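Omission of a single protein chain aside, the complex is shown with its protein chains in their original locations.
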Amino acid sequence: MTFDALAGVLLIPAVAAALLAALPDYRVTARLNVAAAALTFLCALSLFVRRPQSGAYLIVDDLNATFIVLTTFVGLSTSVFSLSYIGHELQIGRLTPPFVRFYHAMYQVLMFAMNLALIANNIGLMWVAIELATLTTVLMVGIYRTHEALEAAWKYFILGSVGIALALFGTILVYMAARPVVGEGLDAMVWTVLVRRAGAFDPALLDLAFVFLLLGYGTKVGLAPLHAWLPDAHAEGPTPISAVLSGLLLNVALYALLRFKMLLAANAGALAPGPLMVTLGLISLVFAAFMLYRRRDIKRLFAYSSIEHMGIITFAFGMGGPLANFAGLLHMTMHSLTKSAIFFAVGHVAQVKGTQRIADMGGLTETHPVLGWGLILGVVAIAGLPPLGIFMSEFLVVSSTFARAPLLAIVLVFGLLVGLAGLFLRLNSIAFGEPRGAVGKAQASYVPMFAHLSLVVAAGVYMPPALVAWFQNVAGLLG
Amino acid sequence: MTLTIGLFAAAALVALAGLAVAIGRAPAATRVVYAASLGIAAVSLAAAATHLLGAASPLSLTLPLGVPWLGAHFRLDALSAFFLVVIDLGALGASLFALGYGKHEKSPQRVLPFYPAFLAGMMLVVLADDAFTFLLSWESMSLMSWALVMSHHRVPENVRAGYVYLIMASFGTLALLLAFGLLAGPGGLYTFAAMRAAHPTALLGAVALILALVGAGSKAGIVPLHVWLPLAHPAAPSHVSALMSGVMTKVAVYAFVRIAFELAGAPDWWWSMLVLAAGGVTAVLGVLYALMQHDLKRLLAYHTVENIGIIFIGLGLALAFQTYGMQFAAALALTAALFHVLNHSLFKSLLFFGAGAVLTATGERDMEHLGGVIHGMPQTAFVFLVGCAAISALPPLNGFASEWLTFQAILLSPELPSWGLRLLVPAVGALLALSAALAAACFVKAYGVTFLGRPRTPAASRATETDRCSRAAMFALAALCLIAGILPGLFIDALVPVDMALLGARMPAQIGQQWVAIVPIAASRSSYDGLLVFLFMVISGTLAAFAIHRLASDRLRRAPAWDCGYPDPIPATQYTAMSFAQPIRRVFGTFVFRARETTTLPPPGDMRAARLSVQMQDVIWDFIYAPLAAGIDIAADRLNHLQFLTIRQFLSLVFGALVILLLVLALWS
Amino acid sequence: MVVIRDFAIQAAQMLLVLALAPLFTGFVRKVKARLLRRQGPPLIQPYLDLIRLTRKEVVLADTASWLFRVVPYLVFAATWVAAALVPTFRTDLLFSWSADLIAIIALLGSGRFFLALAGMDVGTSFGGIGSSREVMIASLAEPAMMMIVFTLALIVGATQLSTIAAFMASPAVGLRVSLALALIALVMVAIAENGRIPIDNPATHLELTMVHEAMVLEYSGRHLALIELAASLKLILYVSLIACLFAPWGIESAAAALPMLALGAVTYVGKLAVGGFLLALFETSIAKMRVFRVPEFLGVALMLGLLATLLRFVSGSF
Partner (left out) sequence: MSRIDFDVAHMLAGLLVLISFMQLYQDRLYALLNVYALHALTLAASVAWQAMVQDAPHLYVTAAIALVFKAIIIPVALHRIIVRLGIHREIEKVVGVGSAMLAGMGLVALSMVVMLRVTYAADPLAREDLAFALSVVLLGLLMMVTRRNAVGQVVGFMSLENGLVLAATGARGMPLVVEISVAFSILIAFIVIGIFLFRIRERFDTVDVAALDQFRGERQ
């Protein structure tokens, strides 16, 4: 009996979800949660070793293997983080045991949904999976049952549903475009088939489809002006979910976009998806950069920074070409690691200070050196300063763009600078100056945070050739 | 070999930083870290010096780091060797000084980890040989110095200083990034070797040069990109201020030289005018701003701006001569600039150390609260005086030697064919002379108000001599200032390989001139002999002293100051820094600072004190940066409303986006 | 043999200026007095003053530091070295190449630098006034002087004083606009640098007006003597500088025989006499200006110098 990693990646979370829904005691469930995440991660790792045959529904290729491994890894570390985080929430009674049980079950469902979205070879299936992920996160965002949480969840829900609808329409259009060529039935939705035959599709239909997909999945990516749900969802949900949202869900949505971009790229007659993505990317970047200045809530602050970086990544993929694509992939990976690490730090900070208002926290490097410097390191990384990974990707994006389209590069640089200034404006008041707010001891697990950060640091200086070859190969695929 | 040593030194410093994180709080940590950096700097200095003096051919090395398919390229040629020497000299001095000075640090764990990393960053910048490694080290250098600036973060203005600094630093880095992106081309040929080979088009090279001037200039402190410098440099601990002012700005100069003379291709005629104008304005404005300061360290920081201006004048001249193939004159100008780079790093470190010593002895940076420190700390006062004389370009010290060379270069410029340059160069020469004279004035003020006169506060009167290590560092630097002043020939000859590498021309060998004079062109034309002038002064001075003490009475009586018959017990009646600068402020202030003096005299018979108040505004800040900040603020405010829309309004955003995209689609064909 | 001869001549020159300096000061005073219909002090009065001062004890302020006692020697040394490098009756002195015109100016600058510091040292308000006004004046006078140097250097193609003097003596130099401008500027600078009327009044102790005197207010005895001597050295230096630049007749080159040298010496003394007389005449015929009009005066000098330089840069024929 050969062990099928794909089945593992999907089944383990599903089963775990069912189990967790059943088990009452939070200590058990939390650890089980970690265990399940770890198993999933191992299965994902095995994809590097032995890659199962892709069928009509599931597929593993270079593109999504990277994503799966990344997703499962961040999922694992986040589950470790949520172990201590949820414990604290229980102590202070912000969450009650039934909710915690629900939370853990939903966590695994989310993992399942994202993995499914990543390895789906059928664009319909991919759509279903992403919507499932969205709905689960909606439920988790509202888990605190406060006014703000419910409002955030509701906003997320409504905007998300519209996104769902648009994406579906796009998917239907793609089917319509494919049917005359591929023929009726399932094949016309199988991605591998589509991309092989895309050359013969009706370009006008493809264009239309891409517009809808861009807006539909773009809502999930959080591109301005479709971003509205993102900051509140990050700010009001439990921090592990914010980490997963920023670190993973946005990526998954973007991954879907990439798939369709490749579809368009394969069709000569279709309009180049590049300009659209570049425009949306730049808008999101500059807009989010300016939004950083007026933030009073620490989690909302970093949510906007996620929008900014999604803008950069979309821009990079929009520019295309081996350099920019490589940079985009690298940036995506680095951003997931860094941003989730930042949210780990922020979660503990918020717990220590008992608030998310930036005005009520200060001098963190004095009161909680480890947390404070960890947060600083994270912000330095996210601001694209060396010697961390994001610096390399930004270096590649900016330099390669300036040689091709100077004006775009100028806008890009402007956005980056404004964003950096905004981030550090807030960081200064959080990490430095006279200590403000509660100074209690933090019972935190720093392992996930520093695991991520050390990976980011390492990547900034040295990248293993295997990974590089992988990325370059994928960058080639993306065209 | 030497390159490897340099790289190992950098690596060792990084490791040391890691160690410092671990042991930062331990009492012995300070000594360990600074002693270790001292040793490492010494080794690397030896390596760099041997490479430079041995005029060895360039070494290069590639490590599998950085951008994967590119690797990290390192190269040690004459230019980088020279700057490595400058860096290591600075590092040596700073570490030695810090061995004593560091003991007074309140929270060493905020300084120790970043100090070695900062050094490593600077060393790697000059060793890097591809754009990525260069920028990586460059920005790490900025980042580490930022952390050091933030080490006393409880003082609000330090936090502000760090903020401004970080933004300006990233701005500069992005400018350089664009420059390199341009030079590398769409293919992404990021190695300097490829860029050297590329021969960019005129337009491309010009844009790259402007970007380089902006990028390197913002780090070096070219007006108007200097605003961060007088904020950040004083905020750091004094030995770090010395490094930032004396060395880091030189790394920026290195970046500019590397790009302008090597990578940007053949210079165009107006490049040099740009650089010259920037240099001249920077020199004069820097010193004028310095004159208006009464914070000792900030004053020194502004003088860094001035000296950077002088250096860029030299570089501009070199560019101008090179444009018209006057390689020899170019070599002279470049030598002058680089020699001034070395000199400035020497005396600026010395001066910052002195300021640090005073700061630890009195707890004061504000000159208005100092005075009479010379009585408490005579030795520090002596070396500080040497530093002042050197930076004021007084013979026979080193500052004069390099400025003299710059003047000689200026005097070669009438042979330039370009009219624009012919009109610009004399003006720049006048600016240079003006800045030199003003610098002297400024240091009379700085030294007189800080060290001389009567103590203005109890703190100042309680000042006692600083510790041994600090003094050792200061005396060593003072000695170097003197040596470089009386034997400039040695240093000029050491710079020959750099000239050869960059310009393919060289200055005549100076060693072997009679009485070790320096003769840039021909003995009949101009020559200067620091040693002889020094000996002359010593001899005639001692002669006079001898004669006087032989022939005249050497009776001496201590008495209260006469002061024209109005002796005044209150130290407050002495001239202060502000009042000392008042005449010069009258002359220049009105149009440079919009300075306005308002005097309020009470009517006769009214016993209230009259008061004089002076309003000055930093024109550059008010007209460039303030509007920028305001603009960003307004934009942020406007956009911030988007955070507070109703769901329906957000939906209409989505709807609008959809309709627009559909319209685009409809109008596409 | 030759070296010794050169040494001797160099030494002779140095001693000559040293010996002549007080006499020249006395001469100027005498002429001024005469022009004012006064008897005036005897010519040798400055020597007598110096001797008297050296005899007196030094009264040192309590607040004075070691710097205060070192400065007189520094100032004297700097000024004397500078003076020794200016050819008086003979070009290419032995050490003339050890410092060119720029270096000489810088030497005088360092003398001023230390004197200004000494003014700050005791910590009296008068010392402060003097120093701050002195540096203000210097900060304009030095650039002006530098511009003059540029002009000459561009005409002659050298900053080497002997070379310049030799060139000026040669027929190669005609009447030039730039030279005229430079001469005027140089005279103005010389007046400012030596603190003569209308910039400063060497004979007053009225606090509103004094600059140089305010700086040295606290000095007494031998220190004061040295400073006075340095002051008169500086004066004679400037006069002989003007002489050797703009009236280089009679300055002999190295080859000249002794009688010629003697002749040169005589002409030199003659030039000094003329210069001193003109100075006195000027000083008596003009009033002291307010301190805050000094910048305008020096600004004019600076502008003239810059103008001359620009003319040179634009065309060699000016």
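Lettered A, B and C in written order, each chain numbered from 1.
Criterion: a contact is a pair of C-beta atoms (placed from the backbone, for glycine too) under 8 Å apart; a residue touches a chain by one contact, two chains touch by 3 or more.
Worth saying up front: this structure is predicted, and the values here are computed from it rather than measured.
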| task | Could you tell me which of the visible chains the hidden chain touches? | result | A, B
| query | Where the complex has a chain not shown, which of A:Asp232, A:Glu308 or A:Glu394 is the residue touching it? | reply | A:Asp232
| Taking the entire complex into account, which one of A:Phe67, A:Tyr107, A:Tyr144 or A:Tyr175 touches the absent chain? | A:Tyr175
| task | Sort through A:Ala204, A:Leu425 or A:Val457 and give me the one touching the missing partner chain. | result | A:Ala204
| said: Suppose we count only contacts with the excluded chain; which residues of chain A make the list? | reply: 124-125, 128, 131, 135, 147-148, 150-151, 154-155, 157-158, 161-162, 164-165, 168-169, 172-173, 175-177, 179-180, 184-186, 188-189, 202, 204-205, 208, 232, 235-236, 294-297, 300, 356-357
| field | Contacts of chain B with the absent chain, listed as residue ranges | value | 643-648, 651-652, 654-655, 658-659, 662-663, 665-666, 669
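Note that in this section only the chains that are shown with their structure count from here on.
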| note | Relative to chain B, largest Cα-centroid distance belongs to chain A
| Which chain is the middle one, judged by CA centres? | B
| field | Distance from chain C to chain B - Cα centre to Cα centre, in angstrom | value | 35
| chain A - residues contacting chain B, complex | 154-155, 158-159, 162-163, 166, 207-208, 211-212, 214-215, 219, 225-226, 228-229, 231, 271, 276, 287, 290-291, 293-294, 321, 323, 363, 365, 380, 383, 385-387, 391-392, 395-396, 398-404, 409, 413, 416-418, 420-422, 424-425, 428, 432-434, 460-463, 465, 468, 472
| query | Hey, which residues of chain C end up touching chain B in the complex? | reply | 54-67, 73-74, 76-78, 80-81, 84, 95, 97-100, 102-103, 106-107, 109-110, 112-113, 116-117, 119-129, 131-133, 135-136, 138-143, 146-147, 150, 153-154, 157-160, 163, 205, 207, 217-218, 221-222, 225-226, 291-292, 295, 302, 306, 309-310, 312-314, 316
| task | Report the residues of chain B in contact with chain A in the complex, numbered from low to high. | result | 64-69, 110, 131-132, 135-136, 139-140, 143, 150, 153-154, 156, 159, 162-163, 166-167, 170-171, 174, 177-178, 180-182, 184-186, 188, 190, 632-633, 635-637, 639-640, 642-643, 645, 647, 650-651, 653-654, 656-658, 661-662, 665, 668
